[in-house]
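Below you will find the structure I want to go over with you.
Here the complex is missing one protein chain, while the rest keep their positions.
Chain lettering (A, B and C) follows the sequence in which the chains are written, and residue indices restart at 1 in each chain.
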Amino acid sequence: MVGSPVLFIAIPLLAAFLIPLLGFVWKESVRILPGLVLLYLLYLSLTLMEQVVHTGTIVEVIAGWAPPWGINLVFSPLTGLLTTLMILMGFIIWIYSYRFKNIDFQEAVKYFILLLMLITGSVGIVLTGDIFNQFVFIEITSISAYALTAFYKGRDSAEASFKYLMIGSLSSMFLLLAIALIYSQLGTLNMADIAAKAHLMKPEFKILALIFFITGLGIEAEIFPLNGWAPDAYAQAPGPIGAAFSGIVVKAGVYAMIRVMFTLFDVAGTHQFLIVIGIITLIIAEMSAVRQEHLKRMLAYSSIGQMGLVIVAFGIGTEEGVFAALFLMLNHAIIKSLLFLSGSYLVYHSTGKYISEVDGIARNLPITSFLFALGSIAIVGMPPFAGFWSKWSMLTAAAHSNLILIIGLVLSVSLIELVYYFRVLNRIYFFPKKKEVVVKKPTINALLAMGLLGLLILIIGFYPDSVTGYLHAASQSLLDKGKYIHDVLSTGQLLLP
Amino acid sequence: MKKILVLSLLAVFGVYLAEVLFKIDFGHQFFLNGVKDFYLTASPDKLKVANVVTSIVVNFRGFDTLGEVTVLFLATTAMSSILYKGRHKLGERAVLFSSSRIVMTGSKLLFPAIILLGVYVFVHGHLTPGGGFQGGVIIATGFLLMLLSYQDYQVSHVVLSVVESLAGITFASIGLIGLLNGGTFLHNFLHTGVLNNLLSGGVIPIIYIAVGFKVGAELTGLIYTALNEKD
Amino acid sequence: MTGAAVYSVVQRDLLYAVIGTGVISLILSILFLFLQAPDVALTEAAIGVALTTIIFIITIRNTVRYEEDSNRHSKPASK
Partner (left out) sequence: MEFKLFDLSIVEYAFFVTSVLIILIGLYAALVKKTLIKIVIGLSILDAGINLLLISIGYLKAGTAPIFSPALVKNMPLTLENIKKLSEGMVDPVPQALVLTAIVIGFGVTAVALSLVIRLYRHHHTLNIDEIKNLKW
């Protein structure tokens, strides 16, 4: 065995504790160490993923106590796929922010610790098989996210962060309440054990716990009434952090919610609920995105809209629907990160970060503009880029389930996206420049990071088969609840003390 | 208007929550095969740890504790990042109240006693109530007392972060040694000894002592950062 | 305990409100003792009563002590 899934948590934590010490010895190591850690974890996750697809889920037991007594980590095709995606995005974001501009050493230490912990917390949310442990990881992720939102010393960033913190900590309280309700009924905290015993719960408890879970997890997943923090936080956070939010944190939130709905409780009507809430999220977000004058806010609303689309796709509930949802998540992580990273260079020179200030910037920043254009075209879903395949699979899934409404919705949403992305592209390429602005040339590592993302878009666009195998395995593993329960609880038979 | 709306919503929510909670039989546990019976027997039987809460916190659910220590570590980092003003402006200490000579002498005498109490609490974490968190908090309270009574009392940031990092590294390394030694992370690889002895429980006291140092250093750093925040 | 909670919500002097939350934590830790949870009682006493209160007081020292009405004073030009 190459390594165990627990290394995904243990090694970054060790590194985070080590960073302040290393800082005293060699300052540059503070920037290098997170990258090395992420590179190793990327290698580990790719090898484990290969192993898991062929030989089945790895259940890692902690402290030698078999589930449901100990905490366990589950590395199934689904969680493995998301872990790999998150670590890949984390690594690219690290490359991008390696030479983070104009921050001094003390700030760099904190930035890299917080970034590493943001990634680790999200990976922990996905890997863990225990609801209270998931709560702890959600708190790790959120505290890093609050601090990173307020990282720039402007006054609006503190406000955005406070808003995020308020909504975030209220929802985590609801999460704790849900955990209390479940514990009072079943006396266990292990997800597989809860799923196996869920029929023993009184229905009122089940429904109340489900409501609390949705409120608690919906904030990270950016579903409709709970996403008020998102546009501000995305707009005020540093560029790479916006990419990390949309590429990493949101994915963890959606995963946690889907896990609760698909595996933990089988309450009738969850699929319909997901479709309704997804459609509301989608429509409101896309409508707001069209009206935005602010580039990063526009990207943020677009991100919320895409998450709504993902939730609708999960709501279809068939294997094809889940496949489409996972494909959308994968593409959205890559494309939206590219848009955030390149977009923050496009508006770097302006104070207001308005869309009207990017006029004719393609002449100054040809490569960045080209990458932004690539991302825009891909996310709208034009063939032959990555976004096309995910939207196509969603359309076929909806068609096979006879959900004509969703087909119409996806098409009209794509049209809206076309409108607002091309509005920006039009300004970048065809508007005359208003006045000479001092643009910030992207550094070499930023170009490398964006280039990698662009390359990924092209690879997935031209060879979608390179990922579909993994996606099929992942969607089967999500829907096969019995196998999940069996995989986790049968580990107990081997290790029973 | 908003108040009335919120109040009525809260009333509905509260009544519903209470109605559901009243279905729990207070003072009785009716779930079958819960995890707690296993913990209650395995803790004295297998781990030889008298305090079951300690063995849950440190061993059965030790991963949570690792996460929790990380949350505190992050809170300290986040706080100093949020309040950071740039390398030149180090704020002046906020003066909560000016202290008399009696207070100063008193706290000087009390300080070692408080630290000793904190150390006692986390060393005996597996035997008596208390443990790493409580001991660490008590130590931080001792430093708080000194910081409040002496205006020029300095705590070295370097020492704090070294202690904090070393304690964190100890915790994570014990986990990794367990992984190499017993096959699972945080595996208890030491001899567990006899119930109610000071040297019992294998790695549990070691981890709790590391947690104690870490929590103490983190909370002291947190208070110190907050206290030095004066415009 | 409920009384202390109501007090700390309605009290306009933030310092007293914070002391109200300290009292809540104190009562809470005594309740934990009654509920046979000495570990938790010790933690709540140390963190809730001592540390949380002190960190609130530091914040109040650095900001303002009294709760303000909306639109009571004109906003000074921000930095």
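We take it that a residue touches a chain if its C-beta (ideal position, glycine included) is under 8 Å from a C-beta of that chain, and two chains touch if they have at least 3 such contacts.
This structure is a prediction, so every number in the text was calculated from the model and none was measured.
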Which displayed chains the unshown chain touches: A, B, C
Residue of B:14, B:112 or B:183 touching the missing chain in the full complex: B:14
Full-complex contact with the absent chain, from B:148, B:174, B:207 or B:222: B:222
Omitted-chain contact residue, chosen from A:106, A:169 or A:350: A:169
Sole residue of A:177, A:237 or A:374 that reaches the chain not shown, by the stated touch rule: A:177
Footprint left on chain C by the chain that the document does not show: 1-2, 5-6, 8-9, 14, 17-18, 21, 24-25, 28, 31-32, 35-40, 43-44, 47-48, 51-52, 55-56, 58-60, 62-64, 67-71, 75-76, 78-79
Where the unshown chain meets chain A, residue by residue: 132, 136, 139, 143, 146-147, 150, 155-156, 158-163, 165-166, 169-170, 172-173, 176-177, 179-180, 183-184, 187, 189, 228, 232, 236
Positions on chain B where the hidden chain makes contact: 2-3, 6-7, 10-11, 13-14, 17-19, 21-24, 26-29, 34-37, 39-41, 43-45, 50-53, 56-57, 61, 64-65, 68, 71-72, 74-75, 78-79, 82-83, 127-129, 133, 195-196, 215, 222, 225-226, 229, 231
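In the analysis below, only the chains that are shown with their structure count from here on.
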Chain centre separation (chain A, chain B; CA means) in Å: 30
Computed distance of Cα centres, chain C from chain B, in Å: 20
Residues of chain A engaged with two or more neighbouring chains: none
In the complex with chain B, residue positions of chain C that touch it: 37-43, 46-47, 50-51, 54-55, 57-59, 61-62
In the complex with chain A, residue positions of chain B that touch it: 16-17, 19-20, 23-24, 29, 31-36, 38-39, 42, 46, 59-64, 66-68, 70-71, 73-75, 77-78, 80-82, 84, 86-87, 158, 161-162, 164-166, 168-169, 172-173, 175-176, 178-179, 182-188
Chain B residues touching chain C - in the complex, by the definition given at the top: 51, 53-54, 94, 96, 121, 129-131, 133-134, 137-138, 140-141, 144, 219, 222-223, 226-227, 229-231
